[in-house]
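With one protein chain removed, the remaining protein chains of the complex are shown where they sit.
Moving on, here comes chain A:
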Amino acid sequence: MRKTATALAVAGLLMGAGTAQAQISVKLGVLNDRSGVYSDLGGEGSVVAARMAVEDFKAESKGIKVEIVSADHQNKPDIGASITRKWYDQDNVDVILDVPTSSVALAVAQITKEKNKVHLNSGAATSDLTGPACTANTLHWAYDTVQLANVTGGAMVRQGGDSWYFLTADYAFGHALERDTSAVVKKNGGKVIGTVRTPFPSSDFSSFLLQAQASKAKVIGLANAGGDTVNAIKQASEFGITQGGQKLGGLLVFVNDIKALGLKVAQGLNFSETFYWDYNDSTRAWSKRFMGHMNRAPNMTNAGVYSSVLHYLRGVEATKSKDPAKVIGWMKANPFEDAVFGKGYVREDGRVMIDAFLLEVKKPEESKGEWDLLKVVTKVPADQAFRPMSEGNCPLVKKN
């Protein structure tokens, strides 16, 4: 009896010593759309990306225990908000990742600030996250609307597409995209010939496309998203718009959309992403691993989740704590380099600065594989791609 007691005590001591090293345990929550229209963009792929980051960081051996949970916000802000509150209040989640759909992301960012946790967003488009709605607890990875407009607008004008005609989805988001892009087009010496407002959502773009075709503009800008964009691209191909010499500029398109549309329909479309799997050796190697888990190529949202988890864990390791102010402070102070985005850094307003690409969809005969869909037209450096901090109206910046 005594023997067992001593043995237990010794074992207890040993275990105590063992755990003394592994003191920090971090819980990451991937909150995204897992059943609706955006499930193919984030969904399980973002969970895989987060897991890959933990693997690559070798968190366990560095004394950081990482647990990953996930949930479906169904693109509804109230469901997203209640999951977020529950995660923070009851389940001890430290970081919320991904969160596509701007309305949900803004809600999550607010609660994250209130509860003093960390939100690393890479799924939402709204530039308000690092603008008027910025908080000290939220960092915005991957992309935003201003960057999409800057890269697609600016780079296309520089490539010779200097006259634009917009197909704008008639609601706040479409208007914002159109406004930002036309500003960029004009700044780069191009001109906007005309614009037509399309009802949202819309399934028939034929009359609008004909107007755009007749305008003889060199570029037709699609200031819309999701199903609208897909419909517009399909119908544009039926009218032979890109074959007729006009270019199609998509303002919110993901590589997955191209895969769904097919090269025959989408060929010649230009758009921007901050990540393309086939860009260089390290992105190819990383994407191959990703495809091993997911059976589809990663997009910039998945890459964003990977990169953000990696940088966060570095912060936790360096500061030996998970205090949001400390870790985020470290993340902002130290630039990063990883397999997906290369070099990057985090700005004071929470914007993550990485280079962006202008991409063009290949012709069917140019494609060599299932996912060989795009070619990189040009690379735009981060400081030209994203909105300057002074123009964002982020209250964090004003203070300084």
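Definition applied: contacts are C-beta pairs under 8 Å (C-beta built on N, C-alpha and C of every residue); 3 or more make two chains touch, one makes a residue touch a chain; residues count from 1.
Going forward, contacts and distances are computed from a predicted model.
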Chain excluded from display, named as in UniProt, from "NADH-quinone oxidoreductase subunit B", "Amino acid/amide ABC transporter membrane protein 2 (HAAT family)", "Fe-S cluster assembly protein SufD" or "Acyl-CoA dehydrogenase": "Amino acid/amide ABC transporter membrane protein 2 (HAAT family)"
Selected from A:A50, A:A71, A:L209 or A:A303 as touching the chain missing from the view: A:A71
Contacting the left-out chain in the complete assembly, out of A:I64, A:L106, A:L167 or A:V340: A:L106
Hidden partner chain, residues of chain A it touches: 34-35, 39, 43-44, 69-79, 81-83, 85-86, 89-90, 102-103, 106-107, 110, 126, 128, 133, 170-173, 200
